[in-house]
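Accompanying notes for the structure given below.
Only one protein chain is missing from this complex, and each of the others stays in its spot.
Showing chain A:
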Amino acid sequence: MTSTLGKPPREIEIVGNLSNLPASARGPRNLVWWGNIGFMLIEGTGFALAAAAYLYLMTQSSEWPAGGAQPPGLFWSGLFTAGMLLSQLPNLWVLRCARNKNVAGTRIGTLAMSVIPLLLMAARAMEFRHLGVAWYDSAYGSAVWLLLVLHTTHLITEWGETVVIGTWLLTHEVGDDQFADVEDNSNYWTFVVLCWLPVYALVYWAPRAA
């Protein structure tokens, strides 16, 4: 090989044409799907580490709940958890509508998924009231509030995203890219539900098992 200093760009030889490729794709074939996975990985790691912090503090404490606090109440949290699991029914239905490119179903389903989190947030508000500990009472209280605040943030941001997508779906023409967006959003809701289950076990059952 010799130095190519000062040489003009190389000749090009056209060996094929890509213009017949489709202009969109869904699922793991879609670029945005991978971005979505990246952000799930970040948030999932955040939850895992917050859970690790909770467990670490638990192992350092002689009593859990610490400071004579009562374990968090089971009624509202049970209702919330059941609601999260049930919300998967409409969520998976929207997912199917988006995959089948069913415009009416996708619009109605996304609208429903914009309302359902509001009901869940009402239950979440009651959960906060029945935790039996404030964040400033002890490290135990701080850890419980940390997990619940993180998950509530998750809930609010995902709700906001669904409202924006829903508004857009109703006011504009829906194309393949929008179906892919709805699919990603639906996968995200599943992720929010899945994140909740270990957090629920930690916040509500670890103090009872300890």
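For this structure, a couple of remarks:
FYI, a residue touches a chain if its C-beta (ideal position, glycine included) is under 8 Å from a C-beta of that chain, and two chains touch if they have at least 3 such contacts; residues count from 1.
Quick note on the criterion: contacts and distances are computed from a predicted model.
Protein name for the hidden chain, per its UniProt entry and selected from "Cytochrome ubiquinol oxidase subunit I", "Mannose-1-phosphate guanyltransferase", "Probable membrane transporter protein" or "Family 1 extracellular solute-binding protein": "Cytochrome ubiquinol oxidase subunit I".
Residues of chain A in contact with the chain left out of this view: 1-25, 28-31, 34-35, 38-39, 41-43, 45-46, 49-50, 53, 56-57, 60-61, 66-67, 103-104, 107, 135-143, 145-146, 156, 160, 164, 168, 170-175, 177-178.
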